[in-house]
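Following this message is one structure expressed as structure tokens.
The complex appears here minus one protein chain, its other protein chains still in place.
Up next is subunit A:
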Amino acid sequence: MINLPPSVQKVLEGRIDPKSQHLLEQFSQTFLIILTIISFISSYFSSSVILGLELFLGGLVILLLAAVPPWPYLNRYPRKFLPVRKLHQT
């Protein structure tokens, strides 16, 4: 990863701001709980196990697309770093 150009490194590392990190954590938990409930109910009432598993997989792919790559909307409040200071010479 060190030998790649910095722009590619930045995308692969994919930093997002801390507020988005908290939001993503909560959102992915609730999303997966609701997805489990929906896929179980739909598989029970359509009497097909495969349908429930396919629904779960579809929802999981949507969540991964929305959460994993470092989109701009996840980086709205970037962390502010202090400017570089020189240590005083002894």
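We adopt the following convention: a contact is a pair of C-beta atoms (placed from the backbone, for glycine too) under 8 Å apart; a residue touches a chain by one contact, two chains touch by 3 or more; residues count from 1.
FYI, contacts and distances are computed from a predicted model.
From the set "Signal peptidase subunit 3", "Glutamate decarboxylase", "Proteasome subunit beta" or "1-aminocyclopropane-1-carboxylate synthase", the protein name that UniProt assigns to the chain left out of the figure is "Signal peptidase subunit 3". Touch with the hidden chain on the side of subunit A covers residues 12-16, 21, 24-25, 28-29, 32-33, 35-36, 39-40, 43-44, 47-49, 52-53, 56, 60, 63-64, 67-70.
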